[in-house]
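Only one protein chain is missing from this complex, and each of the others stays in its spot.
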Amino acid sequence: MKRHRGRLIAVAAAAVPVLALTACAGSTTPASTQKPVNKVFTYDTTAPVMVDGWDPATEYSDGILAMSEMYETLTRYNSATNTVGPMLATSWSSADGGKTWTFHLRHGVTFHTGRPMTAQAAKAAIQRTIKLNGGAAYIWAAVKTIDTPDQYTLVFHLSYASPLALQASADYSAYIYDTQGPAGQTGNAFTSWLNAGHDAGTGPYTVQTWNKGQEFEVYLKQFGKYWGGWSGTHFTKVVFRVVPQDTTAAQLLRSGQVTFIEQIAPSLWSSFKGDSSITTVSSPSWQNLLAQLNVKALSLPVRQAILYAIDYRGIIAALRGAGVQSSGIVPPGMFGHFSDLPDYSFDKAKAAALLKAAGYGPGKKALNLSLTYTQGDSNEQVVATIIKSDLAALNVNLSVQSLAWPTQWAKGKSSNPAQRQDIFLEYWWPDYPDPYSWFSNLLQTESPPYYNLSYYSNKSMDSMINQVEPLTATDKNAAAQLYKNMQVTIVQQAPLVSLYNANYQYAMLSGISGFRVDPAYPNVVFVHDLKP
Amino acid sequence: MIRYVIRRVTLAFVVVAGVVILTFVISDVVPGDPAASWAGPHASAAQIARARQYLGLDQPLAVRIGKYFAGIVTGNWGTSIHTHRPVLSDIGTAAPATLELVIAALVIAILAGVPLGLAAARWPGRGLDHAIRVGSVLGVSMPVFWLALIFQLVFAQRLRLLPVAGQYDPNLVFSHPLTVRTQLPVLDSLISGNWAMLGSTLTHLILPALVVAAYPAGVIARMVRAQVLDTLGEAHVQMVRSLGFPERTVFGTFAMRLAWNPVAAILALVFAYSLVNTFLVESIFDWPGLGSYAAASVSTLDTPAIVGVTLFVAAAYVVANLVVDLVQAALDPRIRLR
Partner (left out) sequence: MSGIGVRGFGVRGGVRGFGRFLRANPLLATGGMIALLIVLIAVVAPLVVPYPADAGAATHPEMALQAPSAQHLFGTDQVGRDVFSRVVAGTRVSPLVALFVLLIACAVGIPLGVLAGYFGGIGDETIMRITDIFLAFPPLLLALAFATVLPANLTSLTIAIAITWWPWYTRLVRGQAASVAGRPYVEACRALGIPSWRILLRHVLPNSVTPVIVQVSLDFGGVILTAAALSFLGLGAQDPTPDWGLMVAEGQNYFTTQWWLVTFPGLAILLTALAFNLLGDGLRDVLDPRRVLIR
């Protein structure tokens, strides 16, 4: 989803700061009487994190990096076991063919505003999220009514069957939060209070300062009353630091000033391998890079020609391990993925033939197209360069523009169709472990456009999208088949293509344990789980 | 004298006004939709229209220019599209860091350039002179962004002598918090006796300052050399020589005093050039100054911010020029009478 996250650099600042270093030499103070040391986890990004406001209901961009520390969901997904585990809910059950869901809430959870979390508070949060209808609020679309028979029980009545426990673990719009500010603000006043840089979550960390537009963008400090407790060693602070340059970030890691780098130019990541002070982690993800072709500006033969003209293997080679070949648009490891789908492959002759039929191609009229990608992402830049060169061989002049994400997105959503691009590069990752978000966000008819930046509109695809969610809750095999049909349709109608599936390439200082990569929560580090 | 001052100040105002009009006219040609950029990712068409109204983009150019002028005087330089804060406050936050960098660079440039220029003039035509001349041309011809990358690679990464980026070590913020008074970390840590922080700020300042100092050092060395040589060839100096005084004394008496004149004359110029050079260097060193702000504004097509920064730098240049002119006029009556 919501992209611009090509590469986030998570930089974790090392634990023991200068305090220990500047302690007088020769001091023999035993450890137990030393001042408690601030263990700071600095998360380094290329661009500011809180760009979509501070509202947990409508956040749909990179803010989840910070919000995942401050807010929690009812359940949490574990990709290693492919199961949904307890978080703010300790147990749950479904009845009535998946149309009634009962959640039992954890006791002793306190909001950062001071109030205790009760079923009523949780209900208010979910209803507010539904009402605001931003972000991934569609995950609650099936909810008809919510009952709170007692302080710690939530009962959902759905209008159609839906895998609610799974959806409640989503990385967007599934947070449980207090709907009142500490001074009792509600409604718009509460939203304004949130957007001024405050949080009303239940998570282990709470916001300390927000320096909008500055390098050290967000400071989070530990929330003493966190239900998970603070026994053992934990990081006490989390800092989000904006460092636009890959090379600077790499050097900061090497010098020990950062602990964790999330995504970095592959050649730099490989250069960490020999360093004993750094641990590198590579993991497949559910994130892929999509090229969305403007169906209003480009005819079907032209779109297909473009897709035949791209050297997919070359792209993978140039990425040096940061990406793997895609099959269809659903990434591997998720149901709905099929590795045997008919797909486009690099075939210059076919591309030339298709262009020729349309009056373009080598020796004929030159075709001028535009492509936009997100600035600051070296992988996207390499991909754009290769596509440009591939198309140039076919007498197609591709003008490539690198734009900051908000600018790129605004241009794609422009009300003036003449200003929109022909090819839009962006990453996508799911809202919850299900292929639905690709289709509902990218391929459903949208007017005005939001994330469907191929401007694709197909009634039969719309109806398939409407069918698949309830089907997932009742007959998963049928749902998988429907996803297969949808992907075949996409191949035939060529509104978009997945260029590659991203491998998360993390690097961090050795000595930190407890880190687990989870594609369900892309690039999120649950800092409380780490041991410095 | 008064009349001279009035004349120069008026001229300065006219120039700055012309600068504003020019940048406005330029920025009006912008393709793309700043209103959409402002309204943000969730905006509907209605919200974008409202944003257009709020930003005043629906009014004719002349009106906008008029309003902007009125705004400048009252301190409203528009609102930045990418930070959503007043441009003037953004500049106010970012400017001190750049100022710190430029001042440090100029200090280094003077400390290096003047002695080198003098040395070149003392023994002209010899190897040292040629070396210094080549060196100063090298400084002037250096692509500053390239030098920044090379320095960062060599000194910070390979040799690990100096820190990579930033203004100071972020960990120190917790253990040795800095009391902000002048917004210049070096000065603040000096004033408050925060030695750990002072050390950190100084070591972080060295590389960027050296990089930015290359150009002014070259210019200063060249100018000092030229000025001293010129003067040494003049009649009255020849006379002193003919009286039998050794070259050493001649040089000491005349050259040393004269060296500062050209430095003062071009100080405003190299100040402005260095200020603009920081645009290229700051993003490489993660220096939170005007340069980073300008680079971010360029990449988000944030025209109010770009206009604001341009105006600020131009105004700074004009003011610096004015100050230097006035000081020189105060010292040299011939200038006033022209």
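Order as written gives the chain letters A and B; numbering starts at 1 within each chain.
In the analysis below, contacts are C-beta pairs under 8 Å (C-beta built on N, C-alpha and C of every residue); 3 or more make two chains touch, one makes a residue touch a chain.
Fair warning: this is a prediction, and the values are worked out from it, not measured in the lab.
*Asks:* Which candidate, A:Arg115, A:His157, A:Lys225 or A:Arg320, sits in contact with the chain we can't see?
*Replies:* The missing chain is touched by A:Arg320.
*Asks:* Tell me which of B:Gly18, B:Gly66 or B:Gly252 is the one touching the absent chain.
*Replies:* With B:Gly18, B:Gly66 or B:Gly252 as choices, the missing chain is touched by B:Gly18.
*Asks:* Which one touches the absent chain: A:Thr113, A:Gln245, A:Gln287 or A:Thr472?
*Replies:* Considering the complete complex, A:Gln245 is the one touching the chain left out.
*Asks:* Quickly run down the residues of subunit A that touch the omitted chain.
*Replies:* 245-247, 250-251, 265, 267-268, 270-271, 311, 314-315, 317-318, 320, 378, 381-382, 384-386, 388-390, 392-393, 399-402
*Asks:* Could you please point out the subunit B residues that touch the chain left off the display?
*Replies:* 11, 14-16, 18-19, 22-23, 26-27, 29-31, 124-125, 130, 133-134, 137-138, 140-146, 149-150, 153, 157, 229-230, 232-233, 272-273, 275-277, 279-280, 284, 294-295, 298-299, 301, 303, 306-307, 310, 313-314, 317-318
Keep this in mind: only the chains that are shown with their structure count from here on.
*Asks:* Measuring centre to centre with CA averages, how many angstrom lie between subunit A and subunit B?
*Replies:* A distance of 40 Å separates the two centres.
*Asks:* Per the contact definition, I'd like the list of subunit B residues that touch subunit A in the complex.
*Replies:* Answer in residue numbers: 32-33, 36-37, 39-42, 44-45, 48, 82-83, 85, 90, 93, 152, 156-157, 160, 163-166, 169-172, 174-176, 196, 283-286, 288, 296, 299-301.
*Asks:* Provide the residue numbers of subunit A that touch subunit B in the complex, in ascending order.
*Replies:* Those in contact with subunit B are residues 13-14, 17-19, 22, 38, 40, 42, 51-52, 58, 60-61, 134, 212-216, 237, 239, 241, 243-245, 247-248, 251-252, 254-255, 257, 375, 403-404, 406-407, 409-411, 413-416, 419, 448.
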